[in-house]
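Removed: one protein chain of the complex. Kept in place: all other protein chains.
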Amino acid sequence: MAQSFTKLEKIRFKHVDYAGIVFYPRFLEMLNDLVEDWFEEALDRPFSKMHDTNGIPTVDLKVQFKNAARLGELLTKKLWVKELKSSSVICGFQFINQHSKTVLEGDVTLVNVIISVDRNNIKAEPFSEEIKKKIMNYEL
Amino acid sequence: MAQSFTKLEKIRFKHVDYAGIVFYPRFLEMLNDLVEDWFEEALDRPFSKMHDTNGIPTVDLKVQFKNAARLGELLTKKLWVKELKSSSVICGFQFINQHSKTVLEGDVTLVNVIISVDRNNIKAEPFSEEIKKKIMNYEL
Amino acid sequence: MAQSFTKLEKIRFKHVDYAGIVFYPRFLEMLNDLVEDWFEEALDRPFSKMHDTNGIPTVDLKVQFKNAARLGELLTKKLWVKELKSSSVICGFQFINQHSKTVLEGDVTLVNVIISVDRNNIKAEPFSEEIKKKIMNYEL
Partner (left out) sequence: MAQSFTKLEKIRFKHVDYAGIVFYPRFLEMLNDLVEDWFEEALDRPFSKMHDTNGIPTVDLKVQFKNAARLGELLTKKLWVKELKSSSVICGFQFINQHSKTVLEGDVTLVNVIISVDRNNIKAEPFSEEIKKKIMNYEL
């Protein structure tokens, strides 16, 4: 099975700036939502269960913003796996508009971490075999 | 003159997530603030004057998140010029914490654009010689 | 017909603060989304069409935050009309969680305005009879 994880998101008033186009930090919130949905819906690790003791912080991000997105547009957000390492995963992503134009695309590297109870220590931890298998379903 | 443009920013409650560290889209808001300050204070093109007819959207972004930042920490944000082209500029940036550790670093490419009055057209335009000279003061 | 306008919203990672509960300005973004959906889906005035020349800024807001909302919870957001005036409308709203507890409730007053092409003038304008009729469908 080779597939990308896909969700839709509509551009809202809160996303756009003075020029009427999405303010780019809002695109990264949309990307974080996509990762969150992927973990909950496809990898069976909802953030609501995970975040007392674990997390998957972003350590590397590359984005090319290719076309502006405007209020009311419906974007298709896609995420797939480029490389799975012991405790991190490099995902590709692409947001496409209704005219099939690429709005943005890039790579994001997520690291699997354990967070101590007092939240002062955060350290990398290998993914379990079980979740690795699920992640690999999204390798393209 | 070879220098970086530098500003301070304190990590606030609104920036941090459930793990007590900065949610990464907030770092990009801080980066956008840094670019905004650079244009106003160093390049003499305040966004408040510029944004009826012009803009400098971000078209490419690369960031490595090296160390977490926590509530109350004071970051030093630095920006400098890596390459100036006809209508775009590639800037390097680095955020450093009070223990001189790099929190994040990367490159951002900004494009000089004209926005039509109805805001439906956005197109690249060469920088003027005057602003090019000011930008080059920050080439490292 | 007497009804409230209702939408669902799931609490996401980006909404919650260090204490693991929704940071309250995020609730106001959720309220703005609710108003935006009401105008598009029920009043036939999508923000994407409206915002070149018109707007409905919030001029008065009263909110009581009754119960915390946490990551993963699904909220039911309700909006209804309390009073329709010539160029403004007072809406009641309530967000309820899956245990039927009220998370927040309050009133918001929206004003119908015209925005000049240069965006320097914003002034109140009476609602049309057509939209008044649609608004009144949501009077409770």
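Just so it is clear, A, B and C label the chains in written order, and each chain counts residues from 1 on its own.
Operating definition for what follows: a contact is a pair of C-beta atoms (placed from the backbone, for glycine too) under 8 Å apart; a residue touches a chain by one contact, two chains touch by 3 or more.
Not measured: the values here are computed from a predicted model.
Asks: One chain isn't shown here. Among C:58, C:76, C:97 or C:137, which residue touches it?
Replies: That would be C:58, which touches the missing chain.
Asks: Out of C:28, C:42 or C:131, point to the residue that touches the absent chain in the complete complex.
Replies: Only one listed residue reaches the unshown chain, and that is C:28.
Asks: Quickly run down the residues of subunit B that touch the omitted chain.
Replies: 12-14, 20, 29, 32-33, 36, 46-49, 51, 70-73
Asks: What residue numbers in subunit A mark contact with the hidden partner chain?
Replies: For subunit A, the residues touching the absent chain are 13-14, 16-18, 20, 23, 25, 52, 71, 117-119.
Asks: Which subunit C residues would touch the chain omitted from the figure, given the whole complex?
Replies: Residues 18-21, 23-26, 28-29, 32, 51, 55, 57-66, 68, 115, 119, 122 of subunit C touch the chain that is not shown.
One rule holds for everything that comes next: only the chains that are shown with their structure count from here on.
Asks: Quick one: subunit B and subunit C, Cα centre-to-centre, how many Å?
Replies: Roughly 33 Å, centre to centre.
Asks: How many angstrom between the C-alpha centroids of subunit C and subunit A?
Replies: 28
Asks: Among the residues of subunit B, which are close enough to touch at least two other chains?
Replies: Counting only residues that touch two or more other chains, subunit B contributes 18, 20, 23, 25, 119.
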